[in-house]
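A protein chain is absent from this complex, but the other protein chains hold their places.
Lettered A and B in written order, each chain numbered from 1.
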Amino acid sequence: MTFKLELSDNAIFKTVFDSIASIIDEVTIIFDSEGMRLNALDRSHITFVTLELEPEVFDEYICDEPEKVAVDCTKFNQILKKCKTNDIIQLTIDEGNFIIVFEGDATRRFKIRVIDTEYEAQVPPNINHNVNIKVPSNMMQDALNDMLIFSDKLKLLIDENYLKIISDGEFGDVDIKYLHGENILEVAQSIYSIEKLKDIFKASKFSKECNVGLGNDMPVMITFELPTRDGVLRYLLAPRLEERG
Amino acid sequence: MTFKLELSDNAIFKTVFDSIASIIDEVTIIFDSEGMRLNALDRSHITFVTLELEPEVFDEYICDEPEKVAVDCTKFNQILKKCKTNDIIQLTIDEGNFIIVFEGDATRRFKIRVIDTEYEAQVPPNINHNVNIKVPSNMMQDALNDMLIFSDKLKLLIDENYLKIISDGEFGDVDIKYLHGENILEVAQSIYSIEKLKDIFKASKFSKECNVGLGNDMPVMITFELPTRDGVLRYLLAPRLEERG
Partner (left out) sequence: MTFKLELSDNAIFKTVFDSIASIIDEVTIIFDSEGMRLNALDRSHITFVTLELEPEVFDEYICDEPEKVAVDCTKFNQILKKCKTNDIIQLTIDEGNFIIVFEGDATRRFKIRVIDTEYEAQVPPNINHNVNIKVPSNMMQDALNDMLIFSDKLKLLIDENYLKIISDGEFGDVDIKYLHGENILEVAQSIYSIEKLKDIFKASKFSKECNVGLGNDMPVMITFELPTRDGVLRYLLAPRLEERG
């Protein structure tokens, strides 16, 4: 056997693909000696996702030759939803099938056909933000749930002291102020779709904190890193420029 | 600052407005030195609601001049639903906006536009019931959930020993008997809409017990009082007279 992965912390996979499946239809996952990774851009070119999991994230990681597996994200997510708290996930590849096994009281084996795809490696856009802060992931997720009452878009604003999340509407508005406690010397702000941000924060269990990199009328970069530093999930979300005219 | 209210027991507000929003579209809330209150009649003139919260209910109550605030009940309820268990609610008024702040890990500030309204004070109907009993609020709420299987209306009946809640339908009927243990000398009974009563008992967390005042073919009066006696929520619900012909 030249390809076999085993993962006991199944929450990582579940949270990542719950988010990705809400953003992207099909994804090509690459496995090689450096780990598992994917780069994907959604159909409307608004959200870019990058996932990198080093071999150390897995309980077992055997991958003698690089493998590319293209899967339907919805199907893969439907399968991962069936994984129970204490199940161990095993991944293998066999004759055009991606095989996901959950080991628990019974052995539950799911196969999905690998999609034929002319994979062109997506290159993540290279963006540097002057303004970067760390915030609790669940605070962000909760804040987004507050936002949809009055509008479908929001402004993210970071100043010296606060991260502000602001949503204005015809009948009212909401603003959330979070004291970030970091050394920020300038103000950055942009407007984003609330729904797209909610899709991103479906992955909030990936790590307790996330990094928010913000500019003016620029994409926001949201980065979740495993506490062990051997896994990164990063999103780049385009702003809704038309809203600032 | 001449107007500022703070309330740490947010469950009071949440339960009251969850009920009110299911009954009434817009409500005018009055704040003055005696407290916060509202009187409202639903569009179809079936349910009358009265709420009175004395300043002592609040952790802080500053109101130098009387204020009238007319709000969309659905919007206000949507906002209150976002309030978490340990959040402190702050209410202020600012340039035509009613401002609701939840203080928790972050500061979450919601503004709703105050509605222009020619407020005519609703006067609660003056009804005296000979038959009055106290019953557990959640027993009533549970009983109402049992009732919808066979019909959309029910009979409330109080006799010497029991509160009876009866619903008859083509395919079956339900009756619930609760031993009230009070000194009742006559029988009173009327028929009401099950759905309207369910809307009222959405407020059942306001107090563990409620008072039910009943007459014959008359409105029922349901009164929740805070254990501290400084807050009252009262409903008057018209009977479905046509059903007794």
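In the analysis below, contacts are C-beta pairs under 8 Å (C-beta built on N, C-alpha and C of every residue); 3 or more make two chains touch, one makes a residue touch a chain.
These numbers were taken from a predicted model, which means no experiment stands behind them.
Undergrad: Of B:175, B:195, B:209 or B:230, which residue touches the hidden chain?
TA: If we include the chain that is not displayed, B:175 is the one touching it.
Undergrad: Any idea which of B:46, B:88 or B:139 touches the chain not displayed?
TA: Once the missing chain is taken into account, the touching residue is B:139.
Undergrad: Based on the whole complex, identify which of A:105, A:120 or A:170 touches the chain you can't see.
TA: Residue touching the absent chain, from the options given: A:105.
Undergrad: Hey, which subunit B residues sit against the chain that's not shown?
TA: 136, 139, 142-143, 145-146, 149, 171-178
Undergrad: Mind listing the subunit A residues that contact the chain we can't see here?
TA: Here the touching residues of subunit A are 72, 75, 78-79, 82, 84, 97, 105-113.
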